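Notes for the one structure printed next.
Apart from one protein chain that is not included, each protein chain of the complex appears where it belongs.
A and B label the chains in the order they appear, each numbered from 1.
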Amino acid sequence: MSDSPIAVEQHEHRPELRHHFATVEQQRDSATLGMWLFLGTEIMFFGGMFCAYLIYRIWYYNEFAAGSRSLDIYLGTTNTIVLICSSLTVALSVRAAQLGKRGLVIILLILTLIFGLAFLGIKGVEWYDKYKEHHIPGSSFDAGDLVREYPQLHIDQSHEQIYFSLYFAMTGLHALHMIIGVGIFVYLLYHTWKGLYTPAYNTPIEIGGLYWHFVDIIWIYLFPLLYLIDRKPLR
Amino acid sequence: MFDNFPLWPVAASTGARNVDALYIFLVLIAAFMSVAIFTMILIFALRYRRRKGVHAEQIEGSMALEITWSVVPLGIFMVIFAWGAIVYFQERTPPRGANEVYVVAKQWMWKLEHEEGQREINELHVPVGRDVKLIMTSQDVIHSFYVPAFRIKQDVLPGRYTTAWFRATKPGTYHLFCAEYCGSQHSGMIGQVVVLEPAQYQAWLSGGLASGSMAQNGEAIFSQLGCPTCHRFDTQGRGPNLKGIFGKPVQLEDGRSVVADENYIRESILSPSAKVVSGFKPIMPVFQGLVSEEQLTALVAYIKSLSSGPSGAASTPTEPSAKP
Partner (left out) sequence: MATAAVTAERENYLNKEYGIRSWLLTTDHKRIALLYLASITFFFFIGGFFALLIRLELLTPAGDLVQADTYNKLFSMHGQVMIFFFLIPSIPAVLGNFLVPLMIGAKDLAFPRINLLSWYLYITAGLVYLHCIVMGGVDTGWTFYTPFSTAFSNTKVIEAGIAIFIAGFSSILTGLNFVVTIHRMRAPGMTWSRLPLFIWAHYATSIIQLLGTPVLAITLLLVVFERAFHLGIFDPTRGGDPLLFQHLFWFYSHPAVYIMILPSMGVVTEIIPCFARKRVFGYSAVALSSIAIAVFGFLVWAHHMFVAGISLYSAMIFSILSYMVAIPSAIKVFNWTATLYKGSISFSTPMLYAFGFIGLFTMGGLTGLFLAALGIDVHVTDTYFVVAHFHYIMVGGAVMGYLGGMHFWWPKISGRMYPEGWGRLAALIVFLGFNLTFFPQFVLGYLGMPRRYWQYPPEFQVLNVLSTAGSTILAVGYVLPMVYFLWSMRYGKIAPDNPWNAAGLEWKTTSPPPTFNFEEEPVVTWEAYNYDQLPEPQEVSLER
């Protein structure tokens, strides 16, 4: 693979080849490794919050259950489907790029962007609902509605605020990564349209795709952890 | 300025001597290792300094040496670890029957209350030769109760109790420091521990304006807050009978079993639905915000006293349960 030494004289002249690399393969392998390492750091980044979530869910299960139930499961499920579809279009776009089908790549990237923006839109609706219900942590936080709705859970409002703090921190950070992803894909769309990517060189689409898949996977974890804590019918 | 220039702290507790023994052992090891390495480097540097016509000998390495100087230090380290762990275990395991003192730390003072009801600020009077156990909490930020002469230190946290203990061996006055940075006057949050001969200590105890022992105060607060309405001692009330529960396991309604220690009592008062006793309904009112830390410690002392005779030698568990 690309860990092996590269022959000295094989310096190709390709417009996309940056001068400090010897070959396009070296450049591509470096970019891919770089993206995988970056995604590793992202796992650690989200990991801190998953750790806090784990501990507080064990300690304050009732409040987490009530908070989870207060989320709109239909919107959450829709968003999950939206993101999975977007990962499909991303994967297909990488394949299309490898096959040199520029038109198809453009269509798929546009679809991805539509899915991504749909996700963000639905997320915005959900957050607005939380705002109306006074579930946004801070000085105006009030989970009295949950206290009344689930008297058998004996909800402590400060514990409930922790659930929602983690909810907003986790979905907020995820949404921020989605926004960055949308930006990346606008960039990719533009460069595809300009004809920059070929079967021989489509690394940006490949590593952009990796990033998008990662953001999707984070959501696949967030969805059950936040929305599906305790959905069975209450006694 | 140069009056007192100590180089070694006074050792005034049983634990202090244990710590000092381990410390001296470590100093000897560290000194020996440092001197050995420095000497070897010095000898090599002189013996093998650059000379005309003399070349370095290229030595690859030696598996035998690598293993030796990995395994031997490991062995020494395990000895140190074990010794340190034993000392730590002793430090963190208060003996049964200790005198108990409740400590409430706040920015920037120490408030202490003896079982007998004596209150002190920034000073702690104790008798020599008796085990003393400190049950501590903070009203605001994290502090740390540190008495160098006893070699004890324990962070004092808001929201829960932590404990420390010692048995003083020498009458005298010793520094008490706050050892966890807590804001503006962190370095002013100091005081002293005054160790008295038993007779002097008794005199001191009875000399103050005690308004009843902590347990007695706790009993009064217990009544004022209406606790006996549900927590009856004569018949089965709406709440569990608290006689004799302290230090014993409690079966909870969700199947768990916990030991009824200081932290459990405190939590049950402030957040009663967290751990509901099996067979009871979660109807106890929440007292968060309605009781001060001092009232809480008095209530804890009272409930402890229900597990023993009036003398106060309670069957205490040795350590309030720690969260991970």
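We adopt the following convention: contacts are C-beta pairs under 8 Å (C-beta built on N, C-alpha and C of every residue); 3 or more make two chains touch, one makes a residue touch a chain.
Only a predicted model underlies this, so the values are computations on that prediction, with no experimental measurement involved.
Q: Touching the absent chain in the whole complex: find that residue among B:A45, B:I121 or B:A199.
A: In the full complex, the listed residue that touches the missing chain is B:A45.
Q: Looking at B:I135, B:A168, B:C182 or B:A215, which residue reaches the missing chain?
A: Of the listed residues, the one touching the omitted chain is B:C182.
Q: Could you tell me which of B:V19, B:A168, B:L196 or B:M284 touches the chain that is not displayed?
A: Answering carefully, the residue with contact to the hidden chain is B:V19.
Q: Which chain B residues would touch the chain omitted from the figure, given the whole complex?
A: Touching the missing chain: residues 1-9, 18-19, 22-23, 26, 29-30, 33-34, 37-38, 40-41, 44-45, 48-51, 54-62, 65-66, 69-70, 73-74, 77-78, 80-81, 83-92, 107, 140-142, 144, 146, 148-149, 151-155, 157-160, 162, 175, 177-188, 190, 319, 322-324.
Q: In the complete complex, which positions of chain A touch the hidden chain?
A: 2-3, 5-8, 18-22, 26, 29-30, 33-34, 37-38, 40-42, 44-49, 51-52, 55-56, 60, 137-139, 156, 158-159, 161-162, 165-166, 169
Heads up, the rule we're going with is that only the chains that are shown with their structure count from here on.
Q: How far is the middle of chain A from the middle of chain B, if each middle is the mean of its Cα atoms, in Å?
A: Those two chain centres are 45 Å apart.
Q: Help me check something: in the complex, which residues belonging to chain B touch chain A?
A: Residue positions touching the partner: 271, 273-274, 282, 286, 324.
Q: Taking the complex as given, what residues does chain A use to touch chain B?
A: 55, 154, 156
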